[in-house]
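Excluded from the complex is one protein chain; the other protein chains are retained at their positions.
So, chain A:
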Amino acid sequence: MTWLFHNLSYVGELTWLHLLQSVLPVIIGTVVSIPVARFAAVRRSRGAEGAGGASRARAGKARRGTVVNAAALLYTIPSLALFVLLPLVLGTAITSLTNVIIALSLYVIAMMVRSCVDAFESVDAAVLDAATAVGYRPARRFWAVELPLSVPVMAAGLRVALVSNISMVSVGAVIGIQSLGTLFTDGLRRDFTTEIIVGIVLIALIAVVLDRLVALAAAVATRWQVRS
């Protein structure tokens, strides 16, 4: 404990770096995933499609498959590998914040695209048709009906991505990227367990607090939901 008080500013700075790497990629990843998923999502049970309905449905399914599989493929690549390989493409330094944020954003996209597709597909097609019937134009229908209705499933995926990302940030410490993970590598080098425990507790704390915040925000955004 005394170690923590003597090193408050150091731990504070690492906490700030950790928060930055936890939150920014999740925001970027979500903002990218939503349009990609909307593009890929296939609306089921849409009555009369008119001429070419069947071939359009097949094209939609193929598009969904491509996007979801690409995300799954990206998810397969270890995060540490992304940290190291991305500079080849971007020309950044491995330990630069830009490189880390982009690598983690890619990882969040890999996790989020699937749940965003599921979220859009969870919206009842009849509700969307009803919105069109009462005069919603596509853009307004998306913002006022489709997006709000997909929030519950999306938020569940977001929470998993967020919590996974918070713990993943610390892995970067192995190759010298500063975060609370630095406490682990430093603690190991100095044979000092207190430092490691402080790191674990702080990371778990960040995960719990941010997870609750997202859950709360989702609940506020979906006031229409019946809660037991």
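Criterion: a residue touches a chain if its C-beta (ideal position, glycine included) is under 8 Å from a C-beta of that chain, and two chains touch if they have at least 3 such contacts; residues count from 1.
Here is the rule we go by: contacts and distances are computed from a predicted model.
According to its UniProt record, the chain left out of view corresponds to "ABC transporter permease subunit" among "Ribose transport system ATP-binding protein", "Spore germination protein KC", "Outer membrane protein beta-barrel domain-containing protein" or "ABC transporter permease subunit". Annotation: of A:Gly12, A:Pro35 or A:Pro78, A:Pro78 touches the absent chain (contact as defined above).
Considering the complete assembly, chain A touches the hidden chain via residues 73, 75-81, 84-85, 88, 94, 160, 163-164, 166-167, 170-171, 173-176, 180-181, 184-185, 187-188, 191-193, 196-197, 199-200, 203-204, 207-208, 211.
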